[in-house]
Every structure is written in C-alpha cells, then in structure tokens.
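Shown here: the complex without one of its protein chains, the others still in place.
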Amino acid sequence: MTTTNAWSDVWSQLVPKFGQILFSIALFAAVLVIAFWLASRARGKAERPVVVTLMLGPAIVLVAIGLVVPGLQTILFSVRDPYGQGFVGLQNFGWAFTDPGMRQTLTNTVLWIVLAPILSTGIGLLLAVLVDRIKREALAKALIFMPMAISFVGASVVWKFVYQYAGPGNPQIGLLSSIVMAFGVKNPPNWMLTQPLNTFLLMVIYIWVQTGFAMVVLSAAIKAVPMDINEAASLDGATGFRLFRTITMPMVRGTFVVVLTTAMVATLKLFDIVRTMTGGNFGTSVLANEMYSQTFVQFNSGHGAALAVILFIGVTPMIWYNVRSLRKERTIR
Amino acid sequence: MKPRRLVAATAAAALAAIALPISSASAAVNCAPYKQYGKLTGKTVHIFTSILSPESDIYMKAYADFEKCTGVTIQWEGSNDFESQLGVRVAGGSAPDLAIIPQPGLLQQMVKTGKAVPAPAGVVANAKKYWTADWRAYSTVNGKYYGAPLSANMKSLVWYSPKFFKKYKLTVPKTWAEMMKLSDQIVKLGQKPWCAGIGSGTATGWPATDWMEELTLRMYGPKVYDSWVAGKTKFASPQIENVMKTLSKWLMNPKYVNAGIGDVKSIATTTFQDAGLGIPKGKCFMLQQASFYGAQFPQGTKIAPSGDVFAFFLPSINKKWPIPVEGGGEFIVSFRNAPEVNAVQTFMSSPLYLTNRAKDSAGGWTTANSGVPVSAYPTPLDRMVATYLSNPKATFRFDGSDAMPAAVGAGSFWTQMTAWFSGDNPQATSTIDSIAKAIDATWPTA
Partner (left out) sequence: MSTHADTTTTMHSVRTRHDNPVRDFLSSKAASIAVFIIATLWTIPTFGLFVSSFRTKDAVTSTGWWTALSNPAWTFDNYKQVILGGTDNLQVPLVNYVVNSLAITVPATIIPITLAAMAAYAIAWVPFRGSDAVFFTIFGLQVVPLQMSLIPLLSLFSQGWSIGKVTIIPTFDNGLTLFGHQVLPAFKIAGNYAAIWLPHTMFALPLAIFLIHNFIAALPRELMEASKVDGANHFLTFTRVVLPLSVPALASFAIFQFLWVWNDLLVGMTFAGGSDAIMPLTYRLAQLSGSLGSHWELLTASAFVAMLIPLIVFFSLQRFFVRGLLAGSVKS
C-alpha cells in the first residue's frame, strides 16, 4: 500500500468494503432463514432433535473450537517443559507457588478479585439508584459511561496525566500530586512506586472504566421494578434507604450477582491496565499479566500454562456459586 | 550528491551494457541498479517489524524504486508488540515473509522453531563483504547464517548541552575519572548533573541493563562480557557485583540524580523518552542514552557540536580497552524461501538500499554496513556514530541483554533492575547481592 495515490485507493475500496459487510451479514441471515425453513419441515419425533441441533449447534461448535480445545491444550502444556515437549509433572505449579515474585502476584490477584468488582458494582448500584431520581439522567449516565468507550491505550494516557510524579521544585503534570499539594503536602510520593498503594491506584482505573457497565445494567433492572410496587411501598411510608433495602435491592439482587460475577471473571483475566501502567513492576503484577509475559515474552509455555490453569481454578468457585443459584431459579420455573 | 555516485558505481556494469529502457509509467526512475533482482510482478512480500511510522516511512521510501522496477509489492507492518506477536504468529503457522528482529536471542528462538530459513547466497555475500565478523556472529546459529543486520545504533553515548556546558565553563570528559570529577563540579554549582529514566511500558528496565553492559565492557573487557552474556559468569560473581557497585555510585548517587525530575527512585517511573527532555532547557546536564535518543528532542532543537544538544563518547575505564563500544541493531530473517522474498532480503542488505535509507534520514539512523560512506549521513551526530561503529580499533559488543535467554534478557534482568532502582538502600552490598542472586535464579537450566 505504498502508492502515492493512497487516498484514491482508499476511496475506491470503501464501497467494496461496505459491500462485503452487507453481503456477509445477508449471507449469514440467508443461511439461517433457509436452515430454519428446511428444519421446520421436521415433524413429530424428529422435531426436537432438529431444533436443538440447529439452534444450539453453531454456538457449541464455535465454543468447542475457540475455547474447549485451547483450554485442554493449556492443561496439557502446564505439566510440560518451556517448549511444550517433555513431561515435568507439577514443577511449573511448584514454581508458581514458591517464587517470591509470583507469591506477590498471587496476593495482588486475590486483592483485585475481592475489591475491584465489589467496589465497581457497588458504586454502579449506588449511581443507578441515584440517577433514577434526577432530572438529567441521560447526561449523567453518558458521562459515567464514557470511560467504557475509551480504548485501553487511551486510558493509559489519561491516567498518566493523573499519576505522573515530579520531584519538589519541578513543574507538576500529575493531577493527583498537584491536588495533594494544594492541601499542603509538600512532597507527594511517587504514586506508582508506593506499595501497596499502587495496586489500589490501578484498581481506581478499573473502577473508573467498569462502573459505567454496572450502572447501566443495574439502572435498567431498577426501572424494571414495577411502578405500583414502589408507589405502594412509599404510601406505606417507606422512603430513601428503607425503600431501597426492602424493595429495590431484593428485586435487583439477581442482576447484581450477575454483574458482580462478570466483573470478577473479567478481573481475574485482566491484564491491560497493569501492563500499560506499570508493566507489572513495583509489585503490581497480576496473574493474567504474568501468564502473558511468561508465554509470549519469555517463551516459557509451561509456566504460562500453569498460571492459566491456576486462573481456571480460581474462577471455578464463582462459576459454581452462580450455577447453584441459577439451578435454583431454573427449578422454580 | 555523493551517494548517487555509489549507486552508479554499483550498477556500472548494467549501465554500460544496456540502453536504459525507460518505462513509460515511471520516467524518473533509473531501473538499471535493480535489474539483477529480476521481474517479480504481482508478488507480495510481507515484512513484520517493530519499526513504526514515521521512522518506517523512510525505510519504505528507500525501497520505492525497487518496488517500481521489479514490480514486487512490499507490505510493511510495524507493531509495538512485535516480540510477542512474532512468537504467536510463527507458532500459529502464519509467519511473516521477513521479520526484522532486534534481538539475537529472539533470532535464535525463531531458528529453534524450525520455521526460519537460512539467508540466501546474495545476503551471505553482502554480509561477508560489508560487515565485520563480530556482526556476522550475532545472526549465525549452528554454523548457518540467518540474515544481515539492517541498522546499527550506538549505545555508548552521553547526551549533553554544548550551550550550557559553555555557559558554565564545563569541558567534555575524556576518562571515567574526569566524568566523575565533572559531576562533582556540577554538584558544587548547586545542580544535579545526571538525569535518567528506565520506564518503557512492558520493557521497563532495559536502559538499566545497558548501563550494566557498558560498565562490564569498560571494567572487565570483552572476554568477561561474553562469558557473562553466555551465563558462565554469574550476576553474583565478584566482577558483576563490582559493576553493580560502580553503577550504584554513579546513577544511584542521590547528589547526582535525578536532575529536573526527582529522587533516585524516580528513575524507575520516568520513561526513558522523557528523561533527557530537560537537557536543552538547562535543567539536566547529562543523560546516558543511545544514538536514537536524538529523535526525542522537540522539533527545532539543534543537534550539533555547538548546538542545543549533542553527545559525547561514554569514556573508557580500563586503558586495556580504550574504545569500548556497545551497540544494538536488528537482523532481517526470512521465513519463506521464494525468489521474491530472497530478492527483497538481498536488496535490503545491499549498500544501495542502506545508502538510500541513510540519505533520507532525519538523523539518528546509522548502519554498520561498510559500503555506506560516512558522508551519506546528513547529521554530524550520525557521522560521529558511523565513525565509531566502523572504527577497527574499537571493541564492539552487541547489547548483552538482547543476546541472553528471554527469561533473563526480556524478563528478570529488566524487572530486577527496576526493583533495584525503585527499592530502598540500593547502594548497600546486601541489596546488590540479593538482586544479583535473584537474576541468577531465573537463568534457564536447559
């Protein structure tokens, strides 16, 4: 693409590109329509298997290829040497739990999973309740949701301007330092170096991004609480917090748990924030970041896979908890 | 216009033999020098690299005529996640045709996958003719040559401001002792002499590995250096720990650093790009950083021996090795054996291509190809660097961390240096010992 008339090249490709999008979507829709039409001729005993295969099949095939096979492969690699060749038993796991750097990483990961999702979902819920009562709801929601629209590359620059450090006597370009100085602190710390504060400061970034998601979903759930229930309750004298505790919370509890679980799984897999802000240095590394750098930077697929397996195991209790409460719901229905 | 002469010379034979068939489409292009590469119309060669725009524009411009004359299309892809992406793609069976690899360690890793292809005869011939044996050794694996270098940078430089040196009547030091004396002199002026930064995203820590390498080469010479890079001399050996001590007295001295930024620890959080920005403003006097650092200064900064900024040679320590030069660079490795790929690889190792590249440079680009005349470089700094790189009396060594196994060179060496600079009591012997041992512990056994 090193032609000098790149502009005209691009224009001439725009139409075919949009054409390709439309064609692909149309093709996808056409395949579905034809398949549905053919399948709906199945009657009687054949009907249910055909329906299940057709409606569930594509998703299962894709998930099997994209997630199940790589997942199994990862488990295999976790008991092999750095090149995925010889069998080394549980050596990689031994490394993960004894290496001093790794221990710090695991501690951080636990901190992350416990704090970041609870805070972001909690603040999201608080906001959802609050925006429900104000006039300029749409604007407020949009502002809080905006960080979700910023890519991580952009977010890392945003927060560079907040956490940047400069010694005394030098011009401040970090917002946090200059705010602290306005309150009389003469020599603000180098934020990204101060352990364990730095891990919490990184969590702030996550909360900043994630709260919008929690708020939007929970706000929808709150609005789903039928008007008459709210009204009846407030006629009974329930207001403010009591209304929230007795009516709103039980009604949105299910949604809250779902958002919380999603956030927890996402937190465990999180690596962009840590990678772009500190590169995992200064005692801020987390499991997923370490997994990525072991696998792709240091070419030790054994270590990387072992960390991934620890990650699987870490998420399992949350999944299990959700499965249990879902199962209860499903049996009720 | 001297480089033109070289172009003409290379193609002299072809010029004499044919009566320039000028193609109607590109009347201005002289295709004679490209005739040896044959007709490659309709073929595409995909190059994957860590070199991004605007630097890459100059590389692309330098092969524009080659593309026009041979008909080949070169697809240049730069990524700042190059190292990990290359591994993923090679393992996933969609390797690029050519990769420009900046680390000999990564190059060996790629050869180990079995997907890399040894360099074609044309590249081998160019390498023998235009590069020194030191350079050839870095891309030779098990006796096979895998690709010629592209650019070469020089790390052994100290950036300073001639303007402010003149103002305070300071002179450029010739020996290590003089440099330390100069530092003390600046301290007496009430200023901190050195600024430094090792922040570099996921590669944070690499500038500190350079300092370790510079000092090892200067204090103990090439033999110890090589044995250290090969893992035979441990980090916790008396020599390397002594190197760490010297480094701690230099860039961990609270009186010396971190000029215009903060304390010693701030070195760990300052990006290497930002570290020296105070030099043209008179806020910092010296910064140890490679030749490519020149690109960081704002537009309009005059980089010249009597300008806003310039660089001097990082002085030697032991008289046995008077001109120790540490440098880096990258190698073009092929993953597909096809005429068009071989042609591009061969062309990019030729003096013709590299001279084209040097001429168009805005500064900060040099190569160790001896076929490129020093006069081709547009800036005084590049000419100085080129002179050092081609000096037969210099002791040249490639960036050691790039040649170490990835677990150390792109792992613990970076992270432990970062931990050292950001930790407490960095100058204490016990700290130094524990950092050294932590790195040794990660050296792969197999």
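Note that the chains are named A and B in the order they appear, and that numbering of residues resets to 1 at the start of each chain.
Please note the rule applied: a contact is a pair of C-beta atoms (placed from the backbone, for glycine too) under 8 Å apart; a residue touches a chain by one contact, two chains touch by 3 or more.
The model shown is predicted, which means the values in this text are computed figures rather than measured ones.
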Which displayed chains the hidden chain touches across the whole complex: A, B
Hidden partner chain, touching residue among A:L90, A:V114 or A:L130: A:L130
For subunit A, the residues touching the chain missing from this view: 1-2, 4-7, 9-10, 13-14, 17-18, 20-21, 24-25, 28, 32, 36, 39-40, 47-49, 51-52, 54-56, 58-60, 62-63, 65-71, 73-74, 123, 127, 130-131, 133-135, 138, 140-155, 157-159, 161-162, 171-175, 178, 208, 211, 213, 216-217, 219-221, 223-226, 234-235, 237, 239-240, 254, 258, 262, 265, 268-269, 288, 291-292, 295-296, 305, 308, 311-312, 315-316, 319, 322-323, 326-327, 330, 333
Interface with the unshown chain - residue positions in subunit B: 46, 48, 50-57, 60-61, 75, 77-81, 85, 88-89, 91-94, 96, 200-201, 271-274, 277, 292, 295-296, 298
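Definition applied: only the chains that are shown with their structure count from here on.
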Subunit A and subunit B, separation of their C-alpha mean positions in angstrom: 38
For the subunit A and subunit B complex, residues of the former touching the latter: 1-2, 81-83, 101, 165-168, 170, 190, 192-193, 275-276, 278-282, 292-293, 296-300
Of all residues in subunit B, those that touch subunit A in their complex: 60, 64, 67, 73-76, 83-84, 87-88, 109, 112, 200-205, 258, 260-263, 265-266, 268-269, 406-407, 410-411, 415, 418-419, 422, 444, 446
